[in-house]
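Before I ask anything, let me first share the structure, which is written out below as structure tokens.
Here the complex is missing a single protein chain, while all its other protein chains stay put.
Up next, chain A:
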């Protein structure tokens, strides 16, 4: 039968009496305590809003404790950077080694608390702008203990709310049940914040004072390597050629509406001059997963509108400045046989599988690849 060191029993009892809910004792089924865990906050006279950092201290009671040093871990740190954690850890080890034979846990908790009290400002950068918190910045601590500049969080909140509302509008009324919540960018927990107040905050100071970057030799070397590899893979036929792919006609599956989309070759020229949209807006639509589209009732409507726009654009080809939607010109066209390319892909990508049903192969790409690259350069 294992016996418990009396000093351990006494220490554990004392900890529970002093710290109450702030400490949790883990015991084996036979009642012998094997670990003590405490979430430590800075001393702020119980004003939790002013506690910007925290860490969980876990002390494992090794068999020989307190004659041997316990094993100590710092877990779930919030607002502390690696340097601070390392310094705290060093002091903990020193303390343990100096106090062999004496109960040490309460002292460890106090040591950590003193440390947190003296550095009660989040040391980690704001994960939205990647800059730190300076004296004078307006920042937020979420209930999940993550930190953001008010300015940054406001942008996130308004952007996600806009996205949420757009998504809701696509749903029929009876499905619009959810109410909008701002989610923590780091852990996706719902957080409470007043967007209106937040958005009044000014730009974080570190962001205002940041320097800009000058390309150096190393960057140029890497750029050269990238182009060399591109050329090499191109020669081997290893580069995806959106132009060749466009000769194939892909059918987009819609329960009630099948669209045949392809691109008129004579529009390629005009699409390359749409410098404004190619980079982002195009990719916006292009990158939408095919499976996302069928669930939007507005889809068909947009499709029709878009085709109408494209028809008009085709009429005035020289007007290359596609704005807004940025989808490159597309025109409905009759299917034509795919050109001989990769045999592995053919036959299937025509959009008709073995069962003769159309599958969704989101087909919106045009004018990317080389064309897009040129456009980026032209800006």
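The rule is simple: a residue touches a chain if its C-beta (ideal position, glycine included) is under 8 Å from a C-beta of that chain, and two chains touch if they have at least 3 such contacts; residues count from 1.
Basically, contacts and distances are computed from a predicted model.
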Absent chain [UniProt protein name; select from "Lipase, member Ia", "glutaminase", "Ubiquitin-conjugating enzyme E2 N" or "pyridoxal 5'-phosphate synthase (glutamine hydrolyzing)"]: "Ubiquitin-conjugating enzyme E2 N"
Options A:36, A:57 or A:207, residue touching the unrepresented chain: A:207
Hidden-chain contact residue, picked from the options A:53, A:96 or A:128: A:128
Touching residue (missing chain; options A:14, A:28, A:87 or A:240): A:240
Chain A, residues in touch with the chain not shown (by the definition above): 127-131, 152, 155-156, 159, 183, 185-186, 188, 207, 210, 212-213, 215, 218-220, 222-223, 226-227, 229-230, 232-233, 236-240, 242, 245, 279-280, 283-284, 286-290, 292, 342, 344-345, 348-349, 353, 359, 361-362, 365, 368-369, 372-373, 376-379
